[in-house]
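Just one protein chain is left out here, and the rest sit where they should.
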Amino acid sequence: MNKSNRYSVILGNLGNTCDRFLPTGYKETLPKREMIRQAAAIPGIAGIELVGTWDITEKNVAEMKHCLEENKLSCVSIIPDLFSQKRWGNGSFSAKDPAIRQQALEETRAVSRIASEIGCPLINLWLGQDGYDYPLTADYRGQRRAQMEGIRAVAAEFPNLKFALEYKPKEPRTHSFQARAADTLLMAHETELSNVGVCIDVGHALMAGENAAESAMILQHYGDRLFHMHFNDNYRTWDDDMIVGSLHVVEYFELLFWLKESGYAGWYSMDQYPYREDGVAAVRESVAFLQGVEKLLTPKRCNEMRELIAAGDATRSTRWMRELLFSER
Amino acid sequence: MNKSNRYSVILGNLGNTCDRFLPTGYKETLPKREMIRQAAAIPGIAGIELVGTWDITEKNVAEMKHCLEENKLSCVSIIPDLFSQKRWGNGSFSAKDPAIRQQALEETRAVSRIASEIGCPLINLWLGQDGYDYPLTADYRGQRRAQMEGIRAVAAEFPNLKFALEYKPKEPRTHSFQARAADTLLMAHETELSNVGVCIDVGHALMAGENAAESAMILQHYGDRLFHMHFNDNYRTWDDDMIVGSLHVVEYFELLFWLKESGYAGWYSMDQYPYREDGVAAVRESVAFLQGVEKLLTPKRCNEMRELIAAGDATRSTRWMRELLFSER
Amino acid sequence: MNKSNRYSVILGNLGNTCDRFLPTGYKETLPKREMIRQAAAIPGIAGIELVGTWDITEKNVAEMKHCLEENKLSCVSIIPDLFSQKRWGNGSFSAKDPAIRQQALEETRAVSRIASEIGCPLINLWLGQDGYDYPLTADYRGQRRAQMEGIRAVAAEFPNLKFALEYKPKEPRTHSFQARAADTLLMAHETELSNVGVCIDVGHALMAGENAAESAMILQHYGDRLFHMHFNDNYRTWDDDMIVGSLHVVEYFELLFWLKESGYAGWYSMDQYPYREDGVAAVRESVAFLQGVEKLLTPKRCNEMRELIAAGDATRSTRWMRELLFSER
Partner (left out) sequence: MNKSNRYSVILGNLGNTCDRFLPTGYKETLPKREMIRQAAAIPGIAGIELVGTWDITEKNVAEMKHCLEENKLSCVSIIPDLFSQKRWGNGSFSAKDPAIRQQALEETRAVSRIASEIGCPLINLWLGQDGYDYPLTADYRGQRRAQMEGIRAVAAEFPNLKFALEYKPKEPRTHSFQARAADTLLMAHETELSNVGVCIDVGHALMAGENAAESAMILQHYGDRLFHMHFNDNYRTWDDDMIVGSLHVVEYFELLFWLKESGYAGWYSMDQYPYREDGVAAVRESVAFLQGVEKLLTPKRCNEMRELIAAGDATRSTRWMRELLFSER
């Protein structure tokens, strides 16, 4: 439990990021190799997450593997691109069109083969297009079942890989089928496969009105299904994808404490959209924040936190946190 | 599937309701017998929900049973009072103090005996005080476990009763342990008892950012665990407990359609807080709204809705609803 | 007060619309002339809103004017493009860089000249990039002042044009300087120019937690400053830009009633993002919804609504609306 956290970043964080008003993005696009070099240079970063198609394909596997090794970066996860192509506009695994569902299967298989090939242990499935926008347009029963079946099919074929389902309440759809920690966990269990679990993106949890620390404990309590963590910050109503700790300081202390308590041993991965910021600087700052919290969570302080939690006195807990932030050291 | 819906009301809806600024409430308090007579006189109302201690105790069981029979009302559920006494201020089944947990058990047992005695089939557990307010004050692991164990203990003792867990994201605590449909369902399953399920309060689901129709399907999909329904309306951010359909017309059409599809056969129960309104008139209007929707959900229109859902064309679904509301008949 | 409403649409609604995950959009891009023909063919549409640079430039003015005349469409407003170019990434009129502020002035002047030339009476200013994302990055005093000064400068130069400030609480920034009806009205008044007013986008008002009917009355009460209206629908937390009336039926009845009461005589303009829908069908449905409400707002019913408002009895108002939607006609 006293092992250091391992930090990683989604490669795209260092590139250009766009929004719906400025499809070209606010910055310049960099070559992948340059972005990887930049990632490796961020203090603390030891791993990288790649997006299928964008970053890695069956054609550039060897090159990418070499590039990561050269930069001493582990490939922490691959995220199949089931969200940024027109064909997924009405869903991938849950699409009503069986041909699209078949394509989602094939795309995920391809990425899983790539992952196996380069020794990446985890597929992070963010099924952002799988959901609905309007009343009376979604089949809440049939489409969820289809989604589960697709995930189960691929996960069964690749028992040596872990599949983390990354939930998010909305965007790009007004409602996602995998919207919250617990409903996503129910689907993971429904596959009856132990290699299907859940990824908490802290910003998604905040949007969902969840306390990410509590969600982590729920996922771990029901079969150790917290497979992966994405870090960023926001104002609680939208996935602003901001620098970690720029807003939620107290909540991040609590979250990192409970992640340790829960036995979570996965990566601490940055997932941001630094639209107008320098990507490297924004990620560096996020990692520095998390390392700062980690450093303060000494065994002694963790004991104190356990006592505070056992006592449950709001005034005492608040004072402890204030004294830590304002006057100690 | 073509059976008529059965409508009921929580007795307290017809009485005085207070808020934190006006603890005496905005209206006058009526005698229980008068409230029961008033409930029975509302067109469509055939059942009643009682709150333990407030409405029914081991002392007045016979009297209350007689009064309900006299008014031809079924007792649909009893809600143990695990929320409106000082001793529950830091939780009931999840309280850190074992003496309080014991009292919660005893209170629920007492109510369960009463229910058995008067032939009421369901205990509705709203554990509103079971949660937390501040960071670093709650034991997300231990307190949830205690909560589950308490529920399991009582439900195992009363296998002939159903226990519906009514989730709510917050209030009176800033966070409830039973906050959303899916996390509450996980706890229901954890008891390994088939007589533990979930109650959807539509207003609580809206507050939680859920689509109540989708939540109903999830609960039914995983073991037919939708045991009970509470109806009211709100502005999506707080439990305003308003007249049904005063705001969400389209959503209520979709919800009632899916409840039929799901095979839900329980009661349609009103749960409102008509702070400033005449309670009888407010409940009458809620029932009239739901009956109005029910009447429009003819087999022909249900077929059309199934087609709309299969097609998934937002413009077509929106037009169908508009034509139904504006020009048909 | 009994004049018919005039309906218009922002041209881009009929084109391709993208989001941050799919910068190419979910559909195909159509030629402008074709989009204009399509707009003109939508029943009820008599006006069009153009975006500067995207739709109209100093080079294509004559051609565009001809095309609109050919299709019997009024140009209702022009919206300067102060949001979809990299140079506006840190604001336009409120940018800290004076060179950018100067460019914003010039861009708005150019659009104002075009408007004058083609007889368009109104410039709709949506200053979406003018705001901030993070704590300790914005000068709430100086940047607001600069924003006001820029608007005042252009509006003073074009006294024959109206300038409508379209507020929105957030997106693309996490906070806009023109965020709500009342703070935007304060800035309009600060210019001391009677040709500067406010545009209500109903979806933006919902996001801001406003009741658009109440906001309209506030804007009209303080100097008749409601200059323009944009229509769409959403789930109250984000600018989903959905089909009008797909969610908020009751609220739209109240809004259209109060717009009449307020003496608003401007256009009723559609502003949607039909990402996955057929644009023409989605706009057609929105106009049909508003026309449906307009038709039901007969003088007799408006009198009834005035009586309901005077009485202020929630149950009675709710019943009136239900009977209108469910059983009348």
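Order of writing sets the chain letters: A, B and C. Residues in each chain are counted from 1.
One rule holds for everything that comes next: contacts are C-beta pairs under 8 Å (C-beta built on N, C-alpha and C of every residue); 3 or more make two chains touch, one makes a residue touch a chain.
What you see is a predicted model; the values in this text were computed from it and never measured.
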| item | value |
| --- | --- |
| Residue touching the undisplayed chain, where the options are B:Gly47, B:Gly128, B:Gly266 or B:Gly312 | B:Gly128 |
| Sole residue of C:Ile42, C:Leu185, C:Leu247 or C:Met270 that reaches the chain not shown, by the stated touch rule | C:Leu185 |
| From C:Tyr7, C:Trp126 or C:Trp258, residue that would touch the chain that is not displayed | C:Trp258 |
| Residue among C:Ala208, C:Met242 or C:Val293 that touches the chain left out of view | C:Ala208 |
| Residue ranges of chain B at the interface with the undisplayed chain | 17-27, 83-86, 89-90, 128, 133-135, 170-172, 174, 234-235, 237-238, 240, 242-243, 246-247, 273, 275-276 |
| Interface with the unshown chain - residue positions in chain A | 235-237, 242-243, 245-247, 249-251, 274, 276-278, 281-282, 284-285, 288-289, 292-293, 296, 313-315, 318-319, 321-322, 325-327, 329 |
| Interface with the unshown chain - residue positions in chain C | 90, 96, 132-141, 144-145, 169, 175, 179-183, 185-186, 190, 208-209, 211, 213-214, 217-218, 221-222, 250-251, 253-254, 258, 261, 305, 308-310, 312-314, 317-318, 320-321 |
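Operating definition for what follows: only the chains that are shown with their structure count from here on.
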| item | value |
| --- | --- |
| Most distant chain from chain B by Cα centroid | C |
| For chain B paired with chain C, centre-to-centre distance based on mean C-alpha positions, whole Å | 40 |
| Overlap residues in chain C, where contacts from two or more other chains coincide | 235, 237, 242-243, 246-247, 276 |
